[in-house]
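Attaching a single structure in structure tokens format; questions to follow.
Here the complex is missing a single protein chain, while all its other protein chains stay put.
Note that the chains are named A and B in the order they appear, and that numbering of residues resets to 1 at the start of each chain.
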Amino acid sequence: MPLLEVKDLHVRFETPEGEVHAVRGLDFTLEPGEGLAIVGESGSGKTQAMLAILGLLAENGTSGGQALYQGADLMAMEPHELNRHRGRDIAMIFQDPMTSLNPYLSIERQMVEVAMHHQGLSRREARVHAVEMLRAVRIPDPESRIRQYPHQFSGGMRQRILIAMGLLCEPDILIADEPTTALDVTVQAQIAGLVEEVVQRSGMAAILITHDLGVVAGVSDRVLVMYAGEMVEYGTVEQIYRSPRHPYTRGLIDSVPRLDRADDDALHAIPGNPPNMLSLPSGCCFRDRCSRAFEACAEAPELRDAGDGHLKRCHLEEAP
Amino acid sequence: MSGNERPPVLKVQDLAVYYDIHDGGLLRQQVRPLKAVDGISFELERGETLGVVGESGCGKSTLARALLGLVPPRRGRVLWLGEDLVGLDEKALRRKRKELQIIFQDPLASLNPRMTVGDIIAEPLWTFYPKIARVQVEERVRGMMKMVGLLPNQINRYPHEFSGGQCQRIGIARALVLNPKLIICDEPVSALDVSIQAQIINLLKDLQRKLALSLIFIAHDLAVVKHISDRVMVMYLGRAMEVASARHLYRRPLHPYTNALVKAVPIPEPGRRRRGAEETGLRGDMPSPMNPPTGCVFHPRCPWAVKRCELEVPPLRRMAEGDWVACHRAEELDLTIVKHAPGTV
Partner (left out) sequence: MKSSEATTAGVGAPAAELDPFEAALHLGDVKGRSPWEDAWHRLLKNRAAVTAAIIMGVMILLVIIGPWVISWDMDYTDWDHTQSAPSFANGHWFGTDAVGRDILVRTLEGGRISLLVGLVSTLVSLVIGVSYGAIAGYYGGVTDRVMMRLVDIIYAMPFMFFVILLMVVFGRHILLIFVAIGAVNWLDMARIVRGQTLSLKRMEYVEAARACGVENRDIIRRHIVPNLLGVVMVYVTLTIPQVILVESFLSFLGLGVQEPMSSWGALVSDGAQDMESAPWTLAFPAAFLTVTLYCFNYIGDGLRDALDPKDRS
């Protein structure tokens, strides 16, 4: 049985301008110990899909579909039941390390309370455990730094602390929402490596959300590409990077600025902007930005298997 | 690319910016200097792009703000077309701001949410030409919008109605509306999706060519800087570690820190697994600029550090081919790392 099975996930928001259908029928599974990267531009619904699974949508949002965690549907659960799973079985790390930490409480307070609450440890045990976790994420001198407050750490360190907090209860699934986006490249490399390391050591499954295909190549097994609330491509890391089958994925790969290529002049950009979720184009949503668009694209493409479980949502027969 | 004989438009000499940090207990308040920028010198020619790279907190943004007189420098000179901007009074400085402009990192935060796009782009015009007719302002604003790839009919919209990339275009239009000669771009693409980053970089490059602008382009990602810079300055803890032509820098970095930055750039290929710390060759975090290490500020993290590095500050020295480096061991180390695909130059 897969660890997590998401079926036909929908997320809708009521806004003054109308209904935003932010996630439009997402299906995926996550096996124990698997690393899944969810990739797409901002606004493509990556975060909202995860929040919906955890029952954390904003007030004006509604969700539909199923999210089976070890067979139990998270989305049908009562709030208190879901609350038991959050943090203990499924932990989520957010993009902005500053706003996810309470600025007025020391790191110790924040970590120890979580450990006591979810694991029933005594205060002393919880503290020892917290220090251990900080050491695991390579915070130097964790015994004394644990007493400091969030603003006394650099952005990269805060992100590491968040990871430590996420790991505190040894969850089965760690969801990291753009954990490296706000960070320096040097730190990005460290954090990505760190996530990989802890995931491999503990055997937990990880969902890594990002807009940058450069970051996840080394740290995940499968990649799910989202565009305008839909999965447009899904495959193993090899399949996605070596033979992408959707023009959008191709564009995402090409737009990563690289040092290991010739000094050709212009960078490859995906033209245009992420779509307006209030008025999506007819047919293929990517049509107005796609350099390969042809007549058939006036018709919305279905998700198709391109061989070996490599899924794509595009009319093109050949690789773009 | 850089003709050597033309006089530079901007010449920065030994620029230093310190912030006073109030520190200590309730009773014994101490003021200690945080050396955000500590002795930076460089020159910039007309139409040239200087990339500035370094980790956050290394003083890149402070440098940008000091060049514009938004923070007062502790010492040094900023010669703009031969005139020193340091020490100019508020009024004189304000006049200079017509020629030097800045683009910020966070595209949405740099736009006032309660002003329309048209008003945002027009604000510098109102400031410098208060008597200019409304129609003229509007015409100019629409022209700017078109130039940066925005639809002029969006002139009455508000920033929150645009995506990140479009907001950055608005910021660029505002910076260009007064026809400046130099634009300082403070991490203009760091907050954008990679797919959009390339659009903005290509736009800046186009505009630079078209308008003969000089650019200072700040980023934390060497790969981003590569595509737009003629020369690159690598900063660490407020100091320049290396200033080299972009081509040289990527082929054969002279400084161990540059080497680490080059290695940190992610490669979107599944075979190339990265292992954070070990592979970038960077140990630990950047030390606090409150008490920088002695000698070479990079020595605690440098894999090649020797005793001498702890004791002596390496000066920024001129090497072959006009590149500059601040490392004692620059000659001995061979840091050639960037291999090019066969058949490319």
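In this section, a residue touches a chain if its C-beta (ideal position, glycine included) is under 8 Å from a C-beta of that chain, and two chains touch if they have at least 3 such contacts.
Every value quoted in this text rests on a predicted model; they were computed, and no experiment measured them.
The shown chains contacted by the absent chain are A, B, with contact judged over the whole complex. The missing chain, though absent from the display, is touched by one residue of B:46, B:98 or B:317; that residue is B:98.
When the full complex is taken into account, the listed residue touching the unshown chain is A:288, out of A:96, A:170, A:197 or A:288. Residue in contact with the omitted chain (choice from B:33, B:149 or B:293): B:149.
Considering the full assembly, B:111 is the residue among B:9, B:52, B:111 or B:282 that touches the omitted chain. Set against the missing chain, the residues B:199, B:214 or B:229 yield one that touches it, B:199.
Interface note for the absent chain: among B:166, B:190 or B:258, the touching residue is B:166. One chain is missing from the display, and on chain A it is touched by residues 15-17, 43, 56-60, 266-279, 288, 291. In the full complex, chain B touches the hidden chain at residues 65, 68, 70, 94-95, 97-98, 101-102, 104-106, 109-117, 123-124, 127-128, 146, 149-158, 160-163, 166, 169, 171, 174, 178, 198-199, 202-203, 206.
Methods note: only the chains that are shown with their structure count from here on.
With centres set at the average Cα position, the gap from chain A to chain B is 30 Å. Across the complex, chain A is touched by residues 55-57, 163-166, 193-199, 201-202, 205, 220-224, 226-227, 246-247, 250, 260-270, 272-280, 282, 284-286, 338-341, 344-345 of chain B. Considering their complex, residues 41-43, 138, 140, 154-157, 183-194, 196-197, 211-215, 217-218, 237-238, 241-242, 251-253, 255-263, 265-271, 273-274 of chain A touch chain B.
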